[in-house]
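I have a structure I would like to understand better, so I am pasting it below and will then ask my questions one at a time.
In this view, the complex is presented without one of its protein chains, the others remaining in place.
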Amino acid sequence: MPGEISGSPVLAARSLCLERGGRELFRDLSFDICGGQLWQIEGANGAGKTSLLRILCGLSRYGFGGRVERRAPLLYLGHQSALKALLTPRENLALHVSGDGRYAGHQIESALARVGLYGYEDVASHTLSAGQHRRVNLARLLLSDAALWLLDEPFTAIDKAGVQELQALLGSHVAGGGAVVMTSHQALDVPCDVRYLNLGAGQRA
Amino acid sequence: MQFCARLLRRQLLLAVRRPLEIGNPLLFFAMVVALFPLGLGPSPDTLAGFAPGVLWITALLSNLLTSDGVFRSDFEDGSLEQLLLAPQPLFLSVLAYIGAHWLTTGLLLAVVSPLFALMLNLPVQGIAALVASLLVGTAVLSLVGGIGAALTVGLKRGGMLISLLILPLYMPVLIFGSAAVQAAVGGLPVAPYLAILGAMLCLAIALAPLAMAAGLRISIDA
Amino acid sequence: MYFDSLQAALHMGGHGFFVWTAYAVTVVTIAAILITPVLRRRRFLRQLTGQLKRAQGAADPSAPGER
Partner (left out) sequence: MWPIFHKFGSPPWLYAISGAILRWLLPITLLALVTGMVWGLLFTPSENVQGNSYRIIYIHVPAAVVALAGYYVMAFAGAISLIWRMKMADVAMKAAAPVGAALTFVALFTGAVWGKPTWGTWWVWDARITSMLILLFLYLGVVALYEAFDNKEAAGKACAVLSLVGMVNIPIIYKSVDWWYSLHQGASIKFTGETSIHSSMLYPLLLMIAAFYALFTCCLLLNMRAELLQREQRTQWVRKLINEDVVN
């Protein structure tokens, strides 16, 4: 496992093992995530990528062996867009349940503009497309100051330009000392080097 | 606490955006109250005898009807997961959800109930006690209903299950609630019953959020 | 014995029917809650044994014993 510590470890996982429906997804998985690193979790469908992410961020607390130590605030973006259809994008971000803190009006506007939703701030969300829903969710990446980002397939339903821009954002976040752990089926071309965590290898029936 | 206030504003904003949904429990209350004269016969004095119990049972059922949906919409679009990851303590945030639920259902029921009390020919001196006991009682009902909602939010067919889980816990509130109204109708002092309801409210406020927080963590993890 | 005859014991001064039905239901329920776990355990063991045999059978087909 990569040993050199470029920043202080933001997250430490010790001997994680998970079994689902009789199949052993992974066993004795230990690694440290430090600042300035970008991890991509690879594996076939059903290899437990999302389950691993949920274990790392603390959503699943039972049903797996091992320990996870989180030493920095984290931001988790799951499959769902966590967006209320009844509220406008501005209200969704201003009143977000993740409790990051009060965002000033201009911060929200600039974040929404950067994810390509300029002008959509006060449109009811149920009129927006699924891709736009996910972009509002991605706007939270710009607003939040969490050091560790856990992203579950962030590129789904995002068009080409959006993917480019998101990869640039990830690069700048990692360059700024943050850490990213993400799952994706697409190859990444990101300015920083990418560490791979292959779940396929750990899968012994 | 400031995060709770923001959550409360968010929930109320969501409720206001869909005004018809606020009307549902009230319409349900009206319709069920209208059923009883059809079932028990129109004569005013029999209705007056049953009025306290009928009003309280109907309020309880309409509260049960809505308490299932408290967390469900947030569970479906993923916001509940974000709430669990928030640094703020979960059991305080959950209080904001229940507070919003109570404001949109319990409070309105209490405000509207004198109208239905007159329809059921409840003697006038009982109406004040009815509103007071409903105000306190529906708060306890919302809190306890929240526990059932938290435990069954992850289940596809949790709708019916929630009534089996929490109706037994509703019974003490019903007993003292209707007793308060009956005492007022009979001219007895109402204060002791309201005091007991208040005590139940304090217990519920103290313990229910803990159970709700645990229930949510379990449902999300399942 | 308190009752002088079996007949008196069954009749119990008119209350016999209720007393005996109550006891009958209790005995049946007690038997049920005692026996069901035993049956469940035995059925599960049998099923698991079959599974293991099949697994061993598949592992080395030369294993003796019925297929």
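Here the chain labels run A, B and C in written order, and each chain numbers its own residues starting at 1.
Here, a contact is a pair of C-beta atoms (placed from the backbone, for glycine too) under 8 Å apart; a residue touches a chain by one contact, two chains touch by 3 or more.
The structure displayed is predicted, hence computed values, not measured ones.
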Chains in view touching the one left out: A, B, C
Subunit B, residues in touch with the chain not shown (by the definition above): 147, 151-152, 154-155, 157-158, 161, 164-165, 167-169, 171-172, 175-176, 179, 200, 203, 207, 211, 214-215, 218-219, 221-222
Where the unshown chain meets subunit A, residue by residue: 22, 62-63
Residues of subunit C in contact with the chain not shown: 1-3, 9, 12-16, 18-19, 21-23, 25-27, 29-30, 32-34, 37-38, 40-41, 44-45, 48-49, 52-53
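Heads up, the rule we're going with is that only the chains that are shown with their structure count from here on.
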Topology of the chain contact graph, where touching chains are joined (line, ring, star, complete, other): other
Identifier of the chain whose CA centre is least distant from the whole-structure CA centre: B
Euclidean distance of C-alpha centroids - subunit B vs subunit C, Å: 45
Whole-Å gap between the CA centroids of subunit A and subunit C: 54
Contacts with 2+ other chains: residues of subunit B: none
Subunit A to subunit B touching residues, read off their complex: 57-63, 73-74, 76, 78-87, 91, 95-99, 102
Sites on subunit B touched by subunit A in the complex: 3, 6-7, 9-10, 13-14, 17-18, 73-74, 76-88, 93, 217-218, 220-221
